[in-house]
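Shown here: the complex without one of its protein chains, the others still in place.
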Amino acid sequence: MRALFPLKQVMGLICSLTLTAAALTVYFFDLSFEAGSSVLLITAFLQAIIQLTVFMHAGEGEDKKIIYTGIYYGAFVALVTVFGSLLALVWGYY
Amino acid sequence: MNFFDRFAVPNPSITIYASMIAIALTVIAIIAGLTYFKKWQYVWSEWLTTVDHKRIGIMYLISALIMLFRGGADAIMMRAQTAVPDNTLLGAKEYNEIFTTHGVVMIIFMAMAFIMALMNFAIPLQIGARDVAFPRLNALSYWLYFFGAMLFNISFVIGGSPDSGWSSYFPLAGTDFSQSVGTNYYMLALQISGLGTLLTGINFITTILKMRAPGMTLMKMPMFVWSALVTNFIIVFAFPVLTVALAMGTMDRLFGTNFFTTENGGMDMLWANLFWVWGHPEVYILILPAFGIYSEIISTFARRNLYGYKSMVISMVAISLLSFLVWVHHFFTMGQGALVNSIFSVTTMVIAVPTGIKIFNWLFTLRKGKIEFTVPMLYTLGFIPIFTIGGVTGVMLAMASADYQYHNTMFLVAHFHLVIIPGVVFAMIAGLTYWWPKMFGFMLNERIGKWAFWFIAIGVCVTFFPMFISGLNGQARRMYTYSESTGFGIWNMISFVGALGLLVGFILIVYNIYYSTRYSPRNIPGDPWDARSLEWATPTPVPEYNFAVIPHVDSSEAFWDYKKKGYQLFRDPVQSIHMPNNSGLPIIIGAGFFVWGFAFVFGIWPVVILSTLFIFGCLAYRSLEKDHGHYIPVSDIEIDEQGGSVQ
Amino acid sequence: MKIDQTLPLEYSTEQNRLNILGFWIFLGAEIALFGTLFASYFTLVNRTGSGPTAAEIFEIMPVIIETVLLLISSFTIGLGIHAMRLGRKRAMLIFFGSTLLLGLSFLAVEIYDFIVYIHEGATLQTSGFTAILFTLLGTHGAHIIFGLFWGLLIMYQIIKNGLTPETTNKAFIFSLYWHFLDVIWIFIFSFVFLKGMM
């Protein structure tokens, strides 16, 4: 039975739940916009990294480099789209 | 509106009725011809169900050529209408439909398909592979593209074409201002073919990264392979943006949502923004493979290795990243202020740097070469000066303050045609001529080809240079007519003459295909151009499995080294070869998507639901199917290899 | 088919390795897809027209439940893959089954959420904000629904054919998909719900 619950993955789950709880502080405490956003950014990206490395085995195969290149590229495009759109459609008008 | 009224064409005219009859006759002719010559079996088992990348490439090629003529007919009609002031050849509505379909057909269904054609045909051969990573997915990609294109093209005769520009800006494209189903067609046809393109992107990245011949490290790949790799990365990350934008547009039009409306919090600018987040990388999706083809052709016919291989690669990777950082330059005039515009001006101009590096590297490849002016080389050499002019006007357009004056004018139209035609169309014709002997086993006639080149090269300049001037004189784009007092008349007339030249050029290309099919000698060697990369190491015609023995590679020009330095390409003994089986599933799923799209356009929801279930059913069937492909025994391989093999 | 015994079953053939890499690249495309949805969400979030705002309709409890359900399902499918590598078919099937059940409960809570929103006057057609909210959540939810059917199909094949290079390959790819949906949910949880209620 023990073999079915490897420590790494159990720790991963505990980390995930802890980070979720940490993120919830922005709801239960009255944080400033900047502080709240920073907490969310940090917890969200940490969670994503845990999923990728612990659960998705992103770094285990021979294609590690390609996989990470793909993810970085995707993240780059997503971030550029998000912030560029905000820049062009919202912030630019102030 | 009555249910059946929506299927009627909103502004019928003689041309539309004529095309209806023409389409019907063509379909009947094809069906009758196939039946009469008893070719159904052959067409179905050898082509429609094929998973062979070479055949899929050829099917892409035929589709692209048909679309080229559809889009070209639109272009000629546009130039004819605007050739003289106050012309009444076409009405405003017809003109609007024509320029919209011209844009969509040329970009999505012609240029993209042409690129897919050449990538499909050449990439596996160039990396020494037997097929792509997912052959069946590749066939599905083609059929999604094909049925998307068909769906878009029937809009002309059922329900009306889209008429709000290829960029389809909301709220003009919304239901308030575009009541016909035309824009629904636009949304769904692009969605379906876009899905096909995305799958191709995934397929080719995997193929190029995982299936290269032993020894071919990334920095030993031919330049066309590099350009295809970079392009497919852009495809994979840019097309989802289009998917989302189209889905939102479809929902606005059919489900009454408020994404791009002007009330209840909708934001019309968001469409423009998302469209160009995809649209600008799309430009590089078109141009980068072209750069790759030029690199191959220049080094082949200058008889020299490509100058500055490393900086070519670095500059392409740089372009691929920068291409995602510049889209706001398509709407500098939207009012986002000087700071935002300055940022995007600078990022846009920065793209000129890697592009400049490539131009100079090509020029220096010519240096100390031994230049032969074959047809592919002529297009490549024609590309350099015309593209440079198109490119530098791009830098001019990138300057936000000046763009306020160029935006939406014929200056812009001149710029992007002078980039896309020498950049993409020249490359496609060059690539077509270059790889034609490998595809079909005979050469295209050089003399007719050269005539076609001169008509096209001069035609492009004569058509588009005058637009710079009329644009600076205040002619906005997409105007179906103008008054004589504007003074635009002379420039538009010159453009029309140039367009006729282009028409002659393209007709010559078709004539060349006809002529060469009839008269060209068939016994050509596997390497007729004395070229440098691995596709020429195969016999002509290329066997199903491409390479009897997978080659070993030690440099970016392995085949050249094999010919000149006695380098050993094929070292392993012949073994039986595993190949995938043909499958009817891709075309069936594609047809399912066609029905789905058509029903969606007209909001026939029961059919939408049924076809959705059908598509998922096909996927489930595929998952449960046991199909491990087949083996070609050694005896068959050796029989094939007697003949034109270079081994 | 050449089977490399030194690697886990799901990696053991050339085609399997291609499939896994191809799926990773597909996930890259999904990142761009959801990135675009997020970009649209952030642009439209304050454009509520005459409809309710984010703070007015969001509730914390269902969201916390959904998050925990999905996190645990991500954990169980991770265990499923671990069991698969140990060759323990029954354990793997149990873990996969619980994953799908957790996914189903997640969907139930999400549908409950949607009903609440609609009762509070936030339908798909109400405003720019509600349109993108339903589209973003709906796209994620549709992925989960697709995943449920896909997962069932894979369980069926494993029951029928056992742990072969083919079935393990499919199961592994499915696990990547499921983890990915969890990652997306974490971003929805943080930047849609928590930010909206901050």
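Read from first to last, the chains carry the letters A, B and C; within each, the first residue is number 1.
One rule holds in what follows: contacts are C-beta pairs under 8 Å (C-beta built on N, C-alpha and C of every residue); 3 or more make two chains touch, one makes a residue touch a chain.
Going forward, contacts and distances are computed from a predicted model.
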Quiz item: The complex lacks one chain in this depiction; which UniProt name from "Acyl-CoA dehydrogenase family protein", "Quinol oxidase subunit 2", "NADH-quinone oxidoreductase subunit L" or "GntR family transcriptional regulator" does that chain carry?
Solution: "Quinol oxidase subunit 2"
Quiz item: For the full complex, which residue in B:V157, B:L188, B:M269 or B:I429 touches the chain that was left out?
Solution: B:M269
Exercise. Using the touch definition up top, pick the residue from B:I389, B:L502 or B:V601 that touches the left-out chain.
Key: B:I389
Quiz prompt | Selected residue (touches chain absent from view) among B:L254, B:A457 or B:I615 | solution = B:A457
Quiz item: If the missing chain were put back, which residues of subunit B would it touch?
Solution: 92-93, 96, 163-165, 169, 171-172, 177-178, 262-263, 265-269, 272, 302-305, 307-311, 331, 333-335, 337-338, 341-342, 345-346, 349-350, 352-353, 356-357, 359-361, 363-364, 366-373, 381-382, 384-386, 388-389, 392-393, 395-396, 398-405, 407-409, 454, 457-458, 461, 465, 468-469, 472-474, 476-482, 487
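In this section, only the chains that are shown with their structure count from here on.
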Quiz item: Can you give the whole-Å distance between the Cα centres of subunit B and subunit C?
Solution: 34
Quiz prompt | Rounded Å distance between subunit A and subunit C, as computed from the means of their C-alpha atoms | solution = 15
Quiz item: Hey, how far is the Cα centre of subunit A from the one of subunit B, in Å?
Solution: 36
Self-check item: Where subunit B touches two or more other chains at once, by residue number
Solution: 209-210, 236-238, 241, 267, 270, 273-274, 277
Quiz item: Of all the residues in subunit A, which ones touch at least 2 other chains?
Solution: 63, 66, 70, 73-74, 77, 81, 84-85, 89
Quiz item: Okay, in this complex, where on subunit C does subunit B touch?
Solution: 1, 17-19, 21-22, 25-26, 28-30, 32-33, 36-37, 39-40, 43-44, 47-51, 124-129, 131-132, 135, 149, 153, 157, 170
Self-check item: List of subunit A residues in touch with subunit C within their complex
Solution: 3-6, 9-10, 12-13, 16-17, 20, 23-24, 26-27, 31, 33, 36-37, 40-41, 43-44, 47-48, 51-52, 54-58, 61-63, 66-67, 70-71, 73-75, 77-79, 81-82, 84-86, 89-90
Quiz prompt | Complex contacts: residues of subunit A adjacent to subunit B | solution = 63, 66, 70, 73-74, 76-77, 80-81, 84-85, 87-89, 91-93
